[in-house]
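Complex shown without one protein chain; remaining protein chains in place.
The block that comes next holds subunit A.
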Amino acid sequence: MVAALPFLLSNGAAGLVMGLTYKGLGLGAAHAILFSLLVYSATAQAITLSMWASPLPIVAMVVACIATNSRYLLMGAHLRQLFGGLAPRKMLPTLFLLADASWLMTSSDADRNGPDAGYLLGSSIPMAVGWVGGTALAYAAPLAANGPLRLAAALLPTMFIATLLPSQWKNVRSPWPWLTSAVAALLVARFGDPRWSMLIGGGCGTLVSMMERSDA
């Protein structure tokens, strides 16, 4: 949990920006907080916000949530490899709090210290508290989404994941998979839909890893 404390700040700032947007849209505090608590996905919440209309296009919103959150299928399947020995009644509630960063941190920690489901839960809690708390704060305090706040919300998650790279580099046998991931993600983000850059870029790099290794 301590390792993920910086996310209390970054997710708090991002949740605050999201809350201010909900507030501007006329949503009440209870609905906005419930949105952040139950949906708990910046991409899904942002895309459903962009589709906001009366009446609400529910089917289109559900399809958009599935499309933007399909990466969680891959993350969940990977977590099964790490924690397959645990009872589903322990893992399934924890997955409610699964986020990109908590999965990335848990994967990195599993490489260093072995699988630990407690690490997944512990790293997820500050992120969720920050996100939901930030949304609530938007209604409780007279705040505006200013420069440093927006900057912290946008950049800290990327910077935090960048700090995990040196430990990951130790397991890398050649630079080609990472280069492939970077180039593919760049192309998808630049010429396609940025929301797919992580999944497609990472998928391309992983295919190169599979072609290079016969035993991993």
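Simple rule for what comes next: a contact is a pair of C-beta atoms (placed from the backbone, for glycine too) under 8 Å apart; a residue touches a chain by one contact, two chains touch by 3 or more; residues count from 1.
Please note the rule applied: contacts and distances are computed from a predicted model.
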Legend entry - UniProt protein name of the chain not shown, from "Circularly permuted ATP-grasp type 2 domain-containing protein", "Protein-methionine-sulfoxide reductase heme-binding subunit MsrQ", "AzlD domain-containing protein" or "Glutamyl-tRNA(Gln) amidotransferase subunit A": "AzlD domain-containing protein"
Inset, instruction - Could you list which residues of subunit A touch the chain missing from the display? - result: 3, 6, 27-28, 31, 34-35, 37-41, 44, 48, 54-56, 58, 61-62, 65-66, 69-70, 72-81, 84, 88, 91-92, 95-96, 98, 100, 104, 107-108, 111, 147-148, 151-152, 154-166, 168, 171-172, 177-178, 180-182, 184-186, 189-190, 194, 197-207, 209-210, 213, 216
